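Once you've had a glance at the structure underneath, I'll fire off some questions.
Of the protein chains in this complex, all but one are displayed in their positions.
Chain naming follows the written order as A and B, and within any one chain the residues start at number 1.
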Amino acid sequence: MATMEMRKDLFADERDDNLNVIGKGVQRQDMPGHVTARTRFFDDHAFDGMLHLKVVRSPHHHARIRAIDISAAERAPGVKRVLRGADVPVNKNTLLSLINFGKDDEPSLAVGKVSYKGEPVVAILADSEAQAQAACKLVRIDYDPLPAVFDVEETLKPGAPVVNETYPGNYFEYHERFDHQKLRFGDVERGFAGADIVMEHRYQMSPIEHAPTETNGSIAAPEQNGRYLVHSCAQGLFFALGTTAKIVDVESNQLHFIGGTVGGGFGGKVDSLTEPLAVLGAMLTGRPVRFVLDREEEMLYGSPRGAERIYIKDGLMRDGRIVARHIRSYFDAGAYTRLSSYAAIKCTAHVPGPYWIPNVASNIYVSYTNRCPSTAMRGFGVTAVDFALEVQMDRLAEAANMDPMELRILNAYRDGDMKPHRRAAKNTALVECVQVAAEKANWPLSEQAKRASSLIGGGAGERSQIPATQLDARGQIGRPDSRNGPVTQVLPAGTSRIAPSKQPVMEGARDGRATPTQVPRYEPQRPVAPPPQAYQPAPPPYQPAGSYSPPPAYQPASPPPAPPVAPAQPQHGAVRFSSVFGTRRR
Amino acid sequence: MAKLPLQFRLNGSDRATFVDPASNLLDTLRRGLGDFGPKYGCGQGTCGVCTVLVDGEPQLACLTLAVSCEGRQIETTSGMADGPNLHPLQDAFMDHFAAQCGFCTPGMLTAARALLAKNPQPSREEVVEAISGNICRCTGYEPIIAAILAAANAPGARRA
Partner (left out) sequence: MLDLRTCASLSEAAGILSGDRQALLIGGGTLVMRDVNEGRLTDGTLVRVTDPAFRQMSTGGARVELGAGVTMAMVLANRDLACLHAAARAIGGPAVRTMATIGGNLFAAAPYGDFTVALLALDAQVILQSGYGSGRAVPLEDFLSARERGGQGLVTAVQFARPQNSAEFHFRKISRVKPKGISVLSIAAHLPLSGGRVAQARVAYGAMAPTPIRARGVERALDGKPLDQAAIQLAKQAALEGCRPATDAIASEWYRREILPVHLGRLLAGEPR
């Protein structure tokens, strides 16, 4: 690839110069299949006697379902079976229940009410797609429209229509405590008070449709021994398999998922929109079932990247240093959670951007609205907030009468700087990226900016410190009145951990399968070391004083074990994701 | 309702099947005849992943009434290679990394093939126009344009 330039002069002493693949044009292994049209996407498989599944969707943003009449549809030509919510074995799920995060909130087929325009209510299985579509028109559903809410902040106000009955406050509930995800570092109010300039701006991103060239879909077919074969468009095959196993209530080893080539995913093929109903249809009819979204369904009802509203308030000194940053952000999850709960945590882990700022606070909300449920897309949780942060940086540069590139070099993280997440920054390179970009764009930089380096100045003095930090109990679940509460505690400077108030485990699924299945363990032939002990958190260094009394700190029985010789029993996904949710695994 | 018989030549072979009166050519090729090269992307003539050649002219199979193909010559990407020898366009697409997910690739190759059969030395503008009916969500089009221009200059590129 002639166009890639390798800047090996940068950080040259930190790596071996032995790149064998990066920077070279290596052919994709699926390219010959692509150009000969032999690559098999999920729909490129023939099955005898295949049925086609189409769903009847809600025309209302928010409505009670009073009655469903499928009698005419059942009698329509070619129709083999009509499914309603009662036919779905586990008709309530949330995607991340696979890793014990969040409560089940979303039906495969709506019962009782519909919460977004396009929500599936009835599924029709017929010999041809045209017959299924024709039969959909014959389904009669009586709705009582309900007031709907579409704004991420309006929906959080007391009295707003309840969008998602699992979360009656219209927000995702974090760790059974708060209506948002918090990040606290230092004292932003004092930072603002001491700043030369304070500015706050609001940023808004719309939902974005992935619009893959291949629409979402799957084909499920009975195999032998009670197994079901599924050709899926899923980006995460195990996610799709686990979700489907739970919803149709079979052991996961009864499902045989085949994926591979996705015709464009970009994050829009992670929600298992079609596999559960396709498998259920195959189970109930004994025939192969194909469920594919047509283009209109894909654009309107395939989950988009969630819209986000972001408020950034900064305290700036005249010399360009940012001394305080407060971010308040709202994810529009639409009517159901899906992956939005995780997006807010990613966002929290990402703010305040790649800059050293001595006082940082963020409140990230997941709001439910009567819109199409949103999902992942290309760095979700990060991409939108980066747009907001970088536009804000340009505005700060203007306010400080400073070049925007120089402002970034001034404020950039360097190795050793303390991040608000209480980890020291390492392998930073923003300074060098800006310098090279300026060089390529013939953008003049001062000598000082040109001499800056990620390896110099980081961690010096205040920059390596964890400051005394203001904590609060604002925004408790079910207590909107607590949103404007006082500071409840000041963590002393240097505090890097807080004792968890209970075991750091996320809520398990409340319906259906409550515990994840354990991966079977096969005994190897030779003698092995005993299995490692269950994960134990490090003892907390922080000892409380004053009015705040935490529950007794967790005391491990013995120190963490040395790594075993034999392959360890793999922990279920809950631990694999632990570094995201606040526990650490070493 | 009785199905209608349909016969045509597909990639040089005589094929026959039965179709519903309003069946489209795309479903007929894929599910009737097992040629999964042309894809379904929109069903409304916007995306071009179903592009096939009918009597040498590019057409959208999803909007083509199957019955209208009686007796015609249909060509898809599945028949582009000459046995184990790839068409210069197929080689060029590989050399220029002109595909990522690969879903638009059969349609793109067919559109390009139609162009080069009529205009063996197209300008860049003509290449852009030729693929203007084919949407790609992955590559940003530049590698595809480069591949087609490269194939146009390759030996043997005059092959239809």
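The rule we apply is simple: contacts are C-beta pairs under 8 Å (C-beta built on N, C-alpha and C of every residue); 3 or more make two chains touch, one makes a residue touch a chain.
Given the structure is predicted, the values throughout are model-derived calculations rather than measurements.
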Next item on the list: Out of B:64, B:77 or B:90, point to the residue that touches the absent chain in the complete complex.
Entry: B:64
Note to self: Among A:110, A:136, A:347 or A:361, which one touches the chain that has been omitted from the display?
What the structure shows: A:136
Notebook entry, point to check: Given the contact definition stated above, which residue among B:10, B:101 or B:114 touches the chain not shown here?
Noted result: B:114
Next item on the list: Name, in rising order, the residues on chain A that touch the hidden chain in the full complex.
Entry: 54, 77, 129-130, 133-134, 136-137, 294, 296
Margin query: Under the stated touch rule, tell me which residues of chain B contact the chain that is not displayed.
Written below: 1, 4, 20-22, 24, 43-45, 48, 51, 54, 57-60, 62-65, 67-68, 111, 114-115, 128-134
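Criterion: only the chains that are shown with their structure count from here on.
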Next item on the list: Take the average of all CA coordinates in chain A, do the same for chain B, and state the distance between these two points in whole angstrom.
Entry: 38
Next item on the list: Under the touch definition given earlier, write down the residues of chain B that touch chain A in their complex.
Entry: 20, 22, 30-31, 34, 36-37, 39-44, 46-47, 49, 76-78, 80-81, 86, 90, 93-94, 97, 99-106, 109, 135-138
Notebook entry, point to check: Contact residues on chain A for chain B in the complex?
Noted result: 1, 25, 27-28, 30-41, 43-44, 46, 128, 130, 211-215, 261-266, 292, 294-295
